[in-house]
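Here the complex is missing one protein chain, while the rest keep their positions.
Then we have chain A:
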Amino acid sequence: MMFRKTGKDSGESSPRFRTIHATDGQSGNPVDRDAADGETVLQVRDLRVNFASEAGTVHAVRGVSFDLRRGQTLGIVGESGSGKSVTSMSIMGLLDSNAHVTGSIRFHGEELLSKTDAEMSRIRGDGIAMVFQDPLSALTPVFSIGEQMKEALVVHNPKMTADEVRRRSIELLALVGIPNAEERLKSYPHEFSGGMRQRVVIAMAIANNPDVIIADEPTTALDVTIQAQVLEVLQKAQEETGAALIFITHDLGVIAGNADDIIVMYAGAPVETAPVDNIFYEPVMPYTMGLLGACPRPDTGREDRLVPIPGSPTNLVDLPAGCPFSPRCPLAVDECRMSEPELEAVPGRPGQRAACHRTEYILDRKLTYRDVFHVGKAVPSILDDVPYDERRTVLDVHDLKKTFPLTGGGFLRRRIGTVHAVDDVSLEVREGETMALVGESGSGKSTTLLEIMDLKQPEGGTVELFGTPVVKGMPRAERRELHGLVQYVFQDPMSSLDPRLPVYDILAEPLKVARLSKEDINDRIGELMRLVELNPDQVDRFPTQFSGGQRQRIAIARALAVNPKLILLDEPVSALDVSIQAGVINLLEDLQNKLGVAYLLVAHNLSVIRHISTHVAVMYLGHIVESGETETVFRHPLHPYTQALLSAVPVPDPKVERSRHRIVLQGDLPSPVEEIPGCPFASRCPLRLTLPEDKRRLCDTVPPKLGHHDGWRQQVACHFVEESAVRYRAGIVQRSPVTARTEE
């Protein structure tokens, strides 16, 4: 299956879907659904949404206008708080009652804003459908999938017979790629994986042939390989129904391949709208440039420094008088601070409109983000002169094992199985290097970190820190010393900082454990705040008074407080906005170079990993399937899973995205309870399918060992490395753009 760029030619839809919808149901307003391609279905004009809040009026959306044609895909991009979701909610009429909406939203010429909730209910799910971000909460857990599909269908087609409903449900589930659709109708949502649930949600969204599908971050909660599947299904659903798609996301990579037009939003207002290529290749508004520069690309490595946008997102309550981006914009002049620019056509660029006073200046000088934003220089590493082999090993993990007992309910908790969370994981981290653990959710990467951090003798295997093995009955003093050398940074800075303590006390905590004097603690905290580029005068504030990026800086400062030699980081940037994320990644790199600290990092975002790590280990179901230097692994992935993972990473580049072919893995991650005698990846392996019968048996019965293979620099756990490499080189497995570009 391939990921095709369609969109414009997807006007026609199969006639069998038309039969159900001869007229427009109950609204009594017959609408010609078979209108020609290109007909405007949705027209939004000067949409403004305000919310009342304790702090004052929140201007969530400030003047959004667009037209949506049948078959068109419109991407709305922005960071959290940019008003993108509020825009979609106001189209659906699902805003809270404290929202004040003005402007106009016309669906087939009908004004939606003046409709009552009951009238909107007829349009919702029928004319306009929505796919939500979190498939876990979008389905009711107590009803079977069949019942929920039925509900979606019958509410708009009361005359449908049970048999018709059933046939249509099966048809829809098959369309979105759910195997055994007929049997699965009886299943409940918890029996489906996240990706499968999202497919069901999409099936329900297209059930009534909507004219507009709104997808609000539909893949954000999913793993990369599942994301590839869902994007494909969404594309297919759009082709089948010929609907217009509004795709809301913060991830420029996801949208590059399948959008026709893009609206970039900042502080509730559109700052640039243009066809997709213009946004990616010739952005005009500095914010758009900043977003592109800040976004780590999977096809550029550690040497390309990211460009963070200075400052933090604007507060929607007290907007500055002029352009809301002016406080963060390096090009801002007095005019920008006086009046807010209108969205105006960019001369010489049809279809592109930007809200910026400096458009001419930027066009004249052909500025790119590198000119606009200050690209800092990386600090030279203090370990640059030390060859890799001579660096000290800070962490040596050998054959680490961790299992969780699975107990049945009931009075006596019987053990009914074992979850092999981590199985024979071996790692080596040397000073000054960044080792990244990649894998999908459930691959055991976080468990590995926690096992190391616990400083307890592991269930199986050994953990050695700075040459000291972690064993049972380690003396207290020794354990405390290790605590000082190993620190941890959590994924979510909202929950890893105690909200009741001011920043000073948070930073003082590890220092008090290290028994520093009051004076020294005070000095060190000032130093730490400056180290992570925060204002030391803000130490009396509470974590909630800082933005997400600032909070993660505080968490990093806390980890650095006692001068550790190794920091374990669990998804350190995944909870942050793109523009903020870049700053934190740069900070982590600089700190490493300055202090020579080693990182062991867990992440699912391969672009981030390529930017930050020197070594990478790919995990699948608790096993490491491939490990080696980041550049080697990204350029010549050997394991079929690594190849698939790399091919699925979205690249923020429309041309690359359109021409690429994803290796779409079949199925989902097997349950970790399952006892797998052979290779854990065998059930989804595309290489195994091409092998003859006797070789397949090897995959199914003998687990491959992680090891070096002739001629390759990385370690791989696969029986058929040569075959995989040959297939990859021959292009039978479509090369991912990630590797293709760097080889040029």
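Note that a contact is a pair of C-beta atoms (placed from the backbone, for glycine too) under 8 Å apart; a residue touches a chain by one contact, two chains touch by 3 or more; residues count from 1.
To be clear about the criterion, contacts and distances are computed from a predicted model.
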- [ ] Using the UniProt record as the reference, specify the protein name of the hidden chain from among "Oligopeptide transport system permease protein OppC", "ABC transporter ATP-binding protein", "Aspartate carbamoyltransferase" or "Lipid II isoglutaminyl synthase (glutamine-hydrolyzing) subunit GatD".
- [x] "Oligopeptide transport system permease protein OppC"
- [ ] Can you work out which residue in A:Leu95, A:Val386 or A:Leu501 touches the chain that's missing from view?
- [x] A:Leu501
Task: Omitted-chain contact residue, chosen from A:Arg45, A:His100, A:Lys186 or A:Arg530 - done: A:Arg530
- [ ] Among A:Phe51, A:Phe107, A:Tyr488 or A:Tyr620, choose the residue that contacts the chain missing from this document, as touch is defined above.
- [x] A:Tyr488
Open item on the list: On chain A, where is the contact patch with the chain that was removed from view?
Closed with: 54-55, 315, 453, 479-480, 483-484, 487-488, 490-492, 495-502, 504-505, 509-510, 512-513, 522-523, 525-527, 530, 536-547, 550, 558
